[in-house]
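A single protein chain has been omitted; all remaining protein chains appear in their positions.
After this line comes chain A, so read on.
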């Protein structure tokens, strides 16, 4: 077996590992049992930005071959799936039954196992919570090579939700689903001229919508600092659709326009292109209520572009995402102001209000504001992130491990005060520390 070079979606810190790609659960168990001194970790579609799905010098189990949908119960609204099934595949399979995944992140290109390991969230968090809140049962392959079936009554279940794959390999899960009449959204878009207006508006009526998110401009300075678009939506009912679409209300409209080629020079996203993009993006969506949009238009515009991470050039990029409690709006303001001051051009800037978090010790969401920006790797990024880390932690916030790629162990330990509790559960099933990743080494998680 030849070692394979792996990175996260940010394409920043490549390392090599022996990659096992199999749909045979016994072979996966063997790979875990016989993992060498540098351990083993499961990997899905590699959409985490940093290094949680790579394991330098060790073993990585590519789970994407384990991809069967075992059973759909349309009436009860549940599905029993293998961990390697992507949310894209799952959505396409479920829509004809009028079933909908309650938690969808910014891309459908993630596996069920990855969604559990990162306890992912989406624009519906304030209503639906995170991915772990919709699992009734999961099969976990532990370090001893045995498979445990876990339910939300087990501590190990919650250590696995958000546990970044470090408790074992999720093989299979049963998920709760929502019933929908159509595959469309009824979208309200509001253009707001400043960050304060944006936050104030988002704080009103959010609970009336299932989906809610803001994009903000991190380039423009002055009185329009942090201007943005607030988009909020509910599932369209049959009656909401125009007659033309009523014939196929559950059709999955998800075109992929192109695959981005790997030839972009570094620095393509600079102050000029960033300003142009921000202006166009802001202008393209004037305030408009009740527009009917499909899944890709509303939820996953980036899925129209395959391998879009290549657009950031060969040095890669990072995504900086944190959550701070309500009341810490100053941290958000400071972030946007510092982004514009330091000339760090970010195009994909997201602001969202989270609802309550769940029981998982390492789950990211908690009640408050979450902010996410993209930063191409370059001079000053480290310093900016360090400065923001301190503000986030002082406000009682924390960073999202699925995006994390550059913090220190101390930053994560402060942000996740229940880390030791999680470590205890993990140590009870993996005393030798067989499950390991570049992230677990870098952040000294286990």
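Rule of thumb we're sticking to: contacts are C-beta pairs under 8 Å (C-beta built on N, C-alpha and C of every residue); 3 or more make two chains touch, one makes a residue touch a chain; residues count from 1.
Here is the rule we go by: contacts and distances are computed from a predicted model.
When the listed names "NADH-quinone oxidoreductase subunit J", "Putative iron-regulated membrane protein", "Decaprenylphospho-beta-D-erythro-pentofuranosid-2-ulose 2-reductase" or "AzlD domain-containing protein" are checked against UniProt, the chain not shown comes out as "Decaprenylphospho-beta-D-erythro-pentofuranosid-2-ulose 2-reductase". Across A:5, A:92, A:179 or A:418, the residue that sits in touch with the chain not pictured is A:5. Only one of A:318, A:350, A:372 or A:425 touches the chain withheld from this view, namely A:318.
Within the entire complex, the positions of chain A that touch the omitted partner chain are 3, 5-6, 10, 12-17, 38, 49-51, 55-58, 266, 314-316, 318, 377-379, 381-382, 385, 405-408, 410, 438-439, 441-442.
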